[in-house]
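Every protein chain but one is kept in place in this view of the complex.
Here is subunit A:
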Amino acid sequence: MCGIVGLFLKNPALQPELGLLTAQMLRVMTERGPDSAGFAVYGGARHGQTKITVRGLVPSDMAAFEKGLLACAGTGVTFLSRDDHTVITVPTEHEKTVRQFIAAFGHGVSFVASGDSIELYKGVGLPEDVATRFNLAGMSGTHAIGHTRMATESAVTTAGAHPFSTGPDQCLVHNGSLSNHNTLRRQLVREGLTFETENDSEVAAGYLSWRLSRGERLDEALTASLADLDGFYTFVVGTRDGFAVLRDPVACKPAVMAETDDYVAFASEYRAFAQLPGIGNATVFEPEPQRVYHWEHA
């Protein structure tokens, strides 16, 4: 069991409430996944700037970290810390050197995600506590994806919490379990990918990133995954401009969607929608198995 939520706003007037609405949905999914939680929030893209989320930066290391960053990216760097996560905004041309600096920094600091608009936070504990630590309710943006985890395939750690990000502005959350993830991980490692955990869902994220890096569209990559991923899954995949949903052919793992003129919402169970505005008049449906559903901002 795990819980998944997603919210894609069509009406820009709702953007200031994205975090609040996502936090409410995430809290309702606690019973499906009480051991850890995480969420990706998309928004605030600025031309020429890249956001990098890192975690594990403690105040005593901050000065050394800042000094090193300034040395490799100059003065155009900004920081925003939320609990043990920090979002660094750097000029895009310096992203590669900054990533190398983060990888080499040590002191328990690890890279989480990067892209034009993605910020990604995750941690161990009850979903409500995780959301509160990062002040999810105060965040705004265009779309968000969240996950509440009940671990089955690997340990309860921050790294093992969802979402997993394995490519620029990409993230994936998963309810289910994959049975061929070790084989697939070895194949992807040979293709040059690296993995942070033993988690099956990270392999699914890596698989999609690998396909996207070869120029495939998201719907093509997801369709290909039906043949290559063996197991149970409902996936929600976030990209810079939207999100996509896919269920395996057996479709044991639940999924329900709600659409109004203002938003498209996804959840493992309907009750996560109960507090969304205008839900009484939403079109509520279950995504069909083996069919890729995809929403994007124009």
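Just so we're on the same page, a contact is a pair of C-beta atoms (placed from the backbone, for glycine too) under 8 Å apart; a residue touches a chain by one contact, two chains touch by 3 or more; residues count from 1.
Heads up, the rule we're going with is that contacts and distances are computed from a predicted model.
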When you check the chain that is not on display against UniProt, which of "ABC transporter ATP-binding protein", "Cytochrome b/b6 domain-containing protein", "GXGXG motif protein" or "Urease accessory protein UreF" does it turn out to be?
"GXGXG motif protein"
Of A:D83, A:D129, A:E191 or A:E286, the one touching the omitted chain in the full complex
A:E286
What residues on subunit A make contact with the chain left out of this view?
250-252, 254, 256, 269-274, 284-286, 288-289
